[in-house]
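Note that one protein chain is taken out, while the other chains of the complex remain in position.
After this line comes chain A, so read on.
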Amino acid sequence: MKRVFVIGVGLTKFGKHEHLSTRDLFFHASKKAIADAKIDINDVDGIYFGNLSSDRFEHQAHTAAINASNFSSRNFPSTRIEDACASGGVAVAQAYLAIKSGLHDTILVGGAEKMTNLSTPEVTDVLGTCADNIFELPHGITFPGLYALMARAHMHKYGTTKEHLSMVAVKNHFNALKNPYAQFHKEITLEKAMNSVIVSDPLNLYDCSPITDGGAALILTTEEKIKNLDVTPVEIVGVGQASDSISLANRKSLTSIEANKIASKRAYNMAEITPKNIDVAEVHDCFTIAEIITTEDLGFFEEGKGGKAVEEGITSIDGDLPINTDGGLKAKGHPIGATGVAQIIELVHQIRGTAGDRQLNGVKYGLAQNMGGSGATSVVHILKEVD
């Protein structure tokens, strides 16, 4: 089996791009990734593309073929992946498999989402398609609502507080100040986070990731190919994915996400490491409670201690285990299909030493966890510095 390396990364600014569509966002991110890898588009064998719903957002499906034809007439195999908010991460996992198996040498993989052209209730409707349309949606539940249900259960069982939730938002907004690609460059106080308008009690506006346009792309290739390239490769050493019931009520637990536990265990086993080896992590903080629960699921903290870890500064950029150094979904933004790919880009920057003002020291291993729905899909990648 082949070893798989990231050799190029590209990101658009996250935020509102009034005059750009999904195809533009992916093209611009891809072009940057190709330039960063110092290759030519003709060196690419195929494209994997993560996207939730260009169908509903822009009335445009079949976007994978559009992405291929944007480059040249090379007739690439081009495949779109839809796994709710994990679409980007799963696209990377599929690209990894294509190279690992020996089928392809070099793959362009990324994701994009164009969301800001719809109103908030309309976006809520589109995202709602990721929940169960018989057992959840008829009751008027939303994604903030689903995570609010988990938040209240976690607070009740473990004593996690509203302050703990807001501290995640404060931390991630602080980290985004140093990320030029982030949607928000606005430091917030705990008081401001605590007192923002209620979305779905106990979650308020600052507990929720925003509506975002953006694209992200990577170039993956083999050990043989990197020998002739003047780049700093980062190896993907662990990949794990798992699914569960999409209906929250019917999972084993309301205070932890089983798919996260299984996906991360698979990734740790493949990488032959434990959670203690991880130097930096990108976790799917679509809502502040998701970061708290996920850091427990990934084995960083005991169940129920995720809130305390934020309070103690362990997950701050100067803490023992920095989480979401790029601002996370909360402050960097959450253009659905791009999210899982952008997480991996941050790890690549931290490992190769190109993270600018938010650069950490001595990062050897980074972990990215990308999640779909209320946790029915989880995909985990572990990246490692090349010795």
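One rule holds in what follows: a contact is a pair of C-beta atoms (placed from the backbone, for glycine too) under 8 Å apart; a residue touches a chain by one contact, two chains touch by 3 or more; residues count from 1.
Criterion: contacts and distances are computed from a predicted model.
Enquirer: One chain isn't displayed here; going by UniProt, is it "DNA-directed RNA polymerase subunit Rpo5", "NADH-quinone oxidoreductase subunit H", "Zn-ribbon domain-containing OB-fold protein" or "Ribonuclease P protein component 2"?
Expert: Cross-referencing UniProt, the chain left out corresponds to "Zn-ribbon domain-containing OB-fold protein".
Enquirer: Which of these touches the unseen chain: A:141, A:293 or A:309?
Expert: Only one listed residue reaches the unshown chain, and that is A:141.
Enquirer: Residues of chain A in contact with the chain that isn't shown?
Expert: That gives, for chain A, the contact residues 120-122, 124-125, 128, 132, 134-142, 144-145, 148-150, 152-153, 156, 197-203, 245, 247-250, 254.
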